[in-house]
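The complex appears here minus one protein chain, its other protein chains still in place.
Letters A and B mark the chains as written, and numbering starts fresh at 1 in each.
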Amino acid sequence: MNPVLDKHRVKTVVRPEMRFQEQVYLIEVWKGLLITSRHFFVNLWRHCMKALGQDAAAASVTTQYPEDPQVTAHRSRTRHRLLKREDGTPRCVACMLCETVCPAKCIYIKAEESPDVMIEKRAKTFKIDLGMCVFCGYCVEACPEDAIRMDTQYIQFPGSTRADLIWDMPELMGDRPKIPSLTPSKDPLSRP
Amino acid sequence: MSCCVTPPAWQGWLWSGALIFAAVNFGLGVAAFLSWVERKQSALLQDRIGANRAEIFGFRALGLFHIFSDAIKMLTKEDFAPPAGLRPWHSLAPIVSMGCAALCLAALPFGDSVEFLGRSWSLTPLPLEYGVVFVLALLSIGVHGVVMAGRSSGSNYGLLGGLRGAAQMISYEVAMLAILAAPLYIYGTLDLSEIARWQARTWHGIPMWGIFLQPLAFILFMTAGAAETKRAPFDLPEGEAEIVGYFVEYSGMKFGMFLTTDFIESIVLAGMATTLFLGGWHVPGLSALGLPSLVAALLGVGAFILKVMTVLWVLMQVRWTLPRFRFDQLLDLGWKNILPLALANLLVTVWAAALLS
Partner (left out) sequence: MAKLVKFNLDGREIEAPEGQLVIEAAKDVGIEVPHYCYHPGLGNPGVCRLCVCEVEGAPKPQMSCRTAVREGMKVRTDSPVARRAQAASLEFHLANHPLDCPVCDQAGECHLQDYYQGYGLYKSSVREDKRHKQKRKDIGRAVMLDQERCIQCTRCVRFTDEVSKTHELGVFGRGDRSVLDVYPGMRLDNPYSGNVVDICPVGALTDKDFRFSVRAWYLDKTPSLCTGCARVCSIEVHTNTRRPWHTDGRRVARYKPRYNTEVNRWWICDEGRYSYKSADSPTRLKASSTLGADGHAVQVAPADAAARLGSELGRHISERGADGFAFILSGTLSCEDLFAAKQLISRLGVPASNIVLAPAPEQLGEQDDILRRAEKVPNLYGATALGFDVSRSLDRLKAPLWGAWVVDREAPAAFKGLPFTVWQGPNAVRFTSEARWVLAASHTVEEKATYANFQGRLQRANRAVESLGESQPDWAWFGAVLRAMGGDFPHQCAGSVFKAMSAAEPAFHGLSFDLPAEGAPLVAAEEAVR
C-alpha cells in the first residue's frame, strides 16, 4: 500500500446537506412542477402559434425520421465499404488486423493466395456482421492498406433474418446490392 | 337528504341505472382519452411531439387515433396465460381490479338534483348516505385484484409486485381515513351530494370549499390518493421499466384492463378531490343568476367535469415531474409523515371547531 498514491486515488465525495426546505420536499415538488408546467405551456403556445401559421420557435427537438431523414455528419462512422485498387481488385490483403482489433468480433475473413505475386495474399471471403458491429471504427484505424472505410453515410440496413445483416465482400465493395430475404431462415441465429 | 318528493321506486331504479351506465361509460371514455393526454402532455413538457403516426385516410388528428390503434392492438393480441399460473384467477384479477374502480364512479355526485315532472331527480347515480365509505371500500377491494394478479401469474416478479401493491394500498388506506376524518367532521355527513351542497355556503363572499377550510388535508389527500391508486411517483407495484410488477405476465386486453383501471382510479381520485375539497358541481355566483333548475344543474355537471379534468391534469403533471419513490421511502412517507400530520390536522380541526362554536 502506498499512502501517497492512495491519498490521490481515494476521492471523498461530500454530499450536500439537505436544507429544511429540501427536507420538507413539498417546496421542491412545487419548484419541479413549475419547471415542467412552464415547458408545457410554452410548448403548447408555440404549437398553437405554428398551427395558426405564425412564426414561432421550435416546440420540440423531435426529428420526424422517415420523412425528414437525419443528415449524418461528414465524419460519422457509418456502414463499412471495401476499397478497390485501380484495376478493380480489392485492396484488402487479408492481414486479419481488423478482425483482430474488432471488439465485437463481427468480421469474418478467410485468406487465399493472390494470383498477383506482388500482392501475394488476398481475402477469399470478407464478411461483416452488421448486427454485431458496434461501429467503433477500429477496423478503419487498424487497416494498413486503407482497404476499409466507414464513410458510406449509409445507416439503414434492415433485414428479416440475422443472415440479412451479414454483408459479403461484393456487397461491401458495391459490386452487388444487398437484397434482404423476405422469408426468415430456418436457423435465425446462424453465423457464417 | 333532498327535501323534494323523490320519484317512486321503479322509476328511481331506472333513473339510477341509467345514470350508473352513463357514469361508467363516461369513466371509460375519459380513461381512453387520458391515454392520449398522458402521451401528449408528457411530450409537451419534455419538448417532444408525442405519438402522431396513427392515421386514417391521411388524417392524424393530433394523434387521437392512437386510442383506436391501441384498442385494436390489445384486442387482437395473443391472450397469454403463463402455464405455471392459476388460470381462472389470472383471468379474474383484471375484472376485479377494473370492476371496483368503475363502480366507484357511480357514487360520484355529478350534479345537483334536477326538478322536473314535479319531482326531484338526483344526478348522483348511486345516492348513498355513506358515499365516502362506499368509495373508500371499493378502492380497498381493488387491492384484491392486484394481489390476485401477482399470485396467479406463477412468476416471482409478479408475486413480489403484488405484495408491494398490497402493502402500499393497505398502508395508505389507513392514512386516507385519518386525512378525511377532519373535513368530514366539518361537513358532518358521509353523503357525497350533501358534502358538495355544504360547500356552496359562503363566508364573506368566499365559497367555503374544502380546500380553503382544510388546505393541509387537501395536499395530504392528493398524495395519499396518488399512492392508493398506484400513480407515479408511487407506481412501485408496476414499475415496468425496472422492478416490474404484478401485471408483468399479462398481455392483450387483460393488460389493457389493468391500464384502464389505472386511469379510472385517477378519475375517481380526481372526482373525490373535486367533491370533497373543490366544491363539487358548485360554481361561485351561479345561484345568484337565478337560472332554471335544469340549466343550472347542467352547468353544474359541466363545472364538475371541468374541475375533475383540472385535477387530472395536475396528477399527470406530477406523474411526469417526480421520479419514483423507493419502497422504504414510500412507507416512511405514509406511516411517519402523512398519518401523524393527518391526526394532528384532525385534532386542530376539532379543537378549532369547538372554540368557534
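Note that a contact is a pair of C-beta atoms (placed from the backbone, for glycine too) under 8 Å apart; a residue touches a chain by one contact, two chains touch by 3 or more.
The shown structure was predicted, so the numbers you read here are calculated from the model rather than taken from an experiment.
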Which displayed chains the hidden chain touches across the whole complex: A
Among A:Ala94, A:Ile148 or A:Met169, residue touching the chain not depicted: A:Ala94
Residue among A:Leu52, A:Ala73 or A:Met118 that touches the chain left out of view: A:Met118
Contacts of chain A with the absent chain, listed as residue ranges: 93-97, 99-100, 108-113, 117-121, 144-145, 192
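Please note the rule applied: only the chains that are shown with their structure count from here on.
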Geometric centre distance via CA averages, chain B-chain A, whole Å: 45
Complex contacts: residues of chain A adjacent to chain B: 26, 29, 32-33, 35-37, 39-40, 43-44, 47, 59-62, 64
Interface residues, chain B side, partner chain A - complex: 41, 43-49, 219, 317-318, 320-322
